[in-house]
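All protein chains but one are shown in place.
Then we have subunit A:
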């Protein structure tokens, strides 16, 4: 937590406009206790309107995706499960393409892209959850269905980009790469509220998730209604994921890697690894975003892209090292 605050402070200072870390904290404090410090209005604007929303956005999105990935892996008993591999992100992406290319929208107004993304993300997880309600659908079936949907939506997106105009294609491309540049205080508020409802609900199932990692039948015999917990967790986490990807686009990888790193460090108790996956997700995302903002400064590259480029080699290194026993204990 302290690391997070310090890192955020430091990160706000980095950017096209030079600001010192002291100035950053002064600017933030000034908002709450006005009149102590003299702040240049230019710095004030940059900190409050550009840098801070980005940092807050990165933290809340990383947190949410990390935790959702963690609980999804546990209920589906599959280390490959994540919001991305289950097709939820691609579903949202498909919703955006529909809106961009055909103008088919679910919500009107300025939020039509977001509305579409949200609805299609939910649709996708709805199919997966519906499957689990069917008798005899195992968690393997659900993961396979998610992966299949992922392919389907990706193919549809590619199809759309053929028929789209250049302008439409740009909308789709930017969204598809995932970026938190578009976040403002309003959208962050929405994300924060949804997170504050969903995350405690997910965390309250930590013990049940522990038991479910050894199998549904054993979990049932130890007092956990495995079927109900699975559906509950999937519904709550897909709501949150849908809200997140609707605002920031396709961000793969973080929901996969953050839980694994948490497991590598802390073992298998979800009472600890759920918060850890969230914290790691936030930190990873924050750093990916700094790189995204500053690597080719002054132009910024999509955070999702950076995430995968730097994250994948790191992740591969970890899982190869992680097979050593001492790493786990």
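Remarks
Here, a contact is a pair of C-beta atoms (placed from the backbone, for glycine too) under 8 Å apart; a residue touches a chain by one contact, two chains touch by 3 or more; residues count from 1.
We adopt the following convention: contacts and distances are computed from a predicted model.
Look at the chain that isn't drawn here: its UniProt entry, checked against "Cobalamin import ATP-binding protein BtuD", "Glycosyltransferase family 2 protein", "ChsH2 C-terminal OB-fold domain-containing protein" or "SPASM domain-containing protein", names it "Cobalamin import ATP-binding protein BtuD". Taking the complete complex into account, A:210 is the one of A:60, A:82, A:116 or A:210 that touches the chain left out. What subunit A contributes to its contact with the hidden chain is residues 73-74, 77-79, 207, 210-211, 213-215, 217-218, 220-225, 263, 267-269, 271, 325, 328-329.
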